[in-house]
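All protein chains but one are shown in place.
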Amino acid sequence: MAEHDPERLHQKLREFAERFPLFRLLGVELVEFRPGYARTLLPLRDDLKNANGMMHGGIIATLIDITITQAMLMTDEYQRVRETRGSLTSVDLRVKYLRPLSSGHAVCEATIPHLGKRISHANAVVKSAEDKPLAFGDSTILITLGDAPAPK
Amino acid sequence: MAEHDPERLHQKLREFAERFPLFRLLGVELVEFRPGYARTLLPLRDDLKNANGMMHGGIIATLIDITITQAMLMTDEYQRVRETRGSLTSVDLRVKYLRPLSSGHAVCEATIPHLGKRISHANAVVKSAEDKPLAFGDSTILITLGDAPAPK
Amino acid sequence: MAEHDPERLHQKLREFAERFPLFRLLGVELVEFRPGYARTLLPLRDDLKNANGMMHGGIIATLIDITITQAMLMTDEYQRVRETRGSLTSVDLRVKYLRPLSSGHAVCEATIPHLGKRISHANAVVKSAEDKPLAFGDSTILITLGDAPAPK
Partner (left out) sequence: MAEHDPERLHQKLREFAERFPLFRLLGVELVEFRPGYARTLLPLRDDLKNANGMMHGGIIATLIDITITQAMLMTDEYQRVRETRGSLTSVDLRVKYLRPLSSGHAVCEATIPHLGKRISHANAVVKSAEDKPLAFGDSTILITLGDAPAPK
């Protein structure tokens, strides 16, 4: 089946991301992703700044949430969710802010240090173009398999 | 002094919010704010949705961050920060997702249950138009007074 | 059935708590509990202090975890877990430290602001004998029903 072919799935997911309205609204670029890993990039613009002229904390949180989701999409666990028409739900999201970003762009990398059957834990780090850490993020994800029969 | 007059400060902050680029990008409306409390509203649009058609978790995080900041702006603690040219920094932001939002708008209310000299703790709750809780949020804020002499 | 009788269940749970080894090790007293609420008390002793002579942060975390569990035990959701031989799992625990405690005792109150079918969110506050807030706590709890047939 097409969906089992990792290259085709990767290509479909990339095209989906390129057209995705929220990515276009904010300017998020999907740089790279594979099972359990994703890297995105977000150039700073005036309408993504807080009142101090730095990238807004909520926008950094959004970038982390987006990147963590992208790191989940190609895992085997998510493949099972897709096949059984189950769901993947963010239970929470946390961001620790280390340094502000005043210009250039933010790069976010997400990994999945714990992929459980029901609960997975994802981590993320956001860095500046100069590779300075700007924020750490983490998210707890609930995996619910659906009732649809698995494909043969 | 003008900045000490709460009504004028309130008016200035409201005008600032109405012109604020990120608020306009996302469509955030500032409904009400006073020292230690703020309420905002965000209508759901297609470009604020995740791949399941629900309001994106990062956008909910952004709404929480915005509302918590607004709840801090009229506190006496923030007035001291402003006078001494100090700074208010979000140390972290956390969101717990309870229910998805598929239509209508999200309302966010923020309060400040602990206003310390150096660390403050803010809480937020996001609800649907039907008053169903969608998310809980909290943030730790670091207050740093500046070196500028306090006005007489 | 005996387990359905709230008074008998309450009595059994109280006796269990009084004999519970960890409660005895630390000196935790169960003051009051009902569905969705619990209050405990912990006198400060030298072997519960950190190097600065204050109640240790880990001990405060333990008191919060204990009290949150106690607030879950009499809920209908937990009754279903018990009947079906399912499980209640802490996904996480978070503590925000506001003030140190140097003498007297800590009182902890826990509530359950969101009781979902799969995920519940609990909150706690720890105060001094003088009613000063010492810490805020929260925990995410995963509810898994078992396969045992429900009793008639």
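Just so it is clear, A, B and C label the chains in written order, and each chain counts residues from 1 on its own.
Simple rule for what comes next: a contact is a pair of C-beta atoms (placed from the backbone, for glycine too) under 8 Å apart; a residue touches a chain by one contact, two chains touch by 3 or more.
Just so it is clear, the model here is predicted, and its values are computed rather than measured.
S.K.: For the chain left out of this view, which of C:50, C:103 or C:144 touches it?
M.R.: C:50
S.K.: Footprint of the hidden chain on chain A, which residues?
M.R.: Answer for chain A: residues 94, 96, 98, 113-114, 116, 121, 133, 136, 138, 140 touch the chain left out.
S.K.: Spell out the interface residues on chain B facing the chain that's missing from view.
M.R.: Residues 91-92, 118-119, 140, 142, 144 of chain B touch the chain that is not shown.
S.K.: Can you name the residues of chain C that touch the chain not displayed here?
M.R.: 16, 20-22, 24-25, 46-52, 56-59, 61-66, 69, 87, 89-97
One rule holds in what follows: only the chains that are shown with their structure count from here on.
S.K.: Would you mind pulling out the distance in Å between where the CA atoms of chain A average out and where those of chain C do?
M.R.: That pair's centroid distance is 34 Å.
S.K.: Can you compute the centre-to-centre distance for chain B and chain C, using the mean CA position of each chain? Integer Å is fine.
M.R.: 31
S.K.: Scan chain C for residues touching two or more other chains and write them down.
M.R.: 140
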